[in-house]
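All protein chains but one are shown in place.
On to chain A.
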């Protein structure tokens, strides 16, 4: 799905989290929102997912105005920074949640839900952990379960907020590869937030560099490395 962000601004009371920003995300792309803390990355991602509403501006999905769509109507697979797994449910129930929440008409049958959850557990290469609780998983496993849960709803796009933020370097590398593979297999338009430039440059097709609620530069990783457009970008990527 093609995502168009058209002059989106967001204010929290007196603070402007986003000055009007515009961005076009081609269908099927894997893009990174890169920037320092407080630059507005999470805010932009939450606006895409329908968890926050912009003060002004529009969001278009495949050319259709989606600004007023509720979070449920957006059908965005959202992976939260701290994963936000349901702590009182097993991994299986976590992944099945979105399917069970559907209206009766479109809800899969019990055996079908079972089949889909197991397929997702295979996809994240953790086939045997369905019966465990989130508290019994490692950080990397939780991250993958959160991804499987987001994929279960057959989302129209995938939004990830610092998906590898809390993990050690080796696990990060592994999971980066995993995300790339899942993206390529599903072809979902994917936006992930990071403040790690290596992660952005290695993983993304397109990198969006943000600072203080503004977009500094949009480009392929190689372009941004070779031709930083502003002083901020030059300093940020050389840090």
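Methods note: contacts are C-beta pairs under 8 Å (C-beta built on N, C-alpha and C of every residue); 3 or more make two chains touch, one makes a residue touch a chain; residues count from 1.
The rule is short, and it goes like this: contacts and distances are computed from a predicted model.
Enquirer: Tell me the UniProt name of the left-out chain, picking from "Sulfate transport system permease protein", "Lactate utilization protein C", "Sarcosine oxidase subunit gamma" or "Xanthine dehydrogenase family protein subunit M".
Expert: For the chain missing from the view, the UniProt record says "Sulfate transport system permease protein".
Enquirer: Specify the residue from the set A:75, A:176, A:195 or A:225 that touches the hidden chain.
Expert: A:75
Enquirer: Footprint of the hidden chain on chain A, which residues?
Expert: 49-51, 71-72, 74-78, 80, 82, 84-88, 97-98, 101-102, 133, 135, 149-150, 152-153
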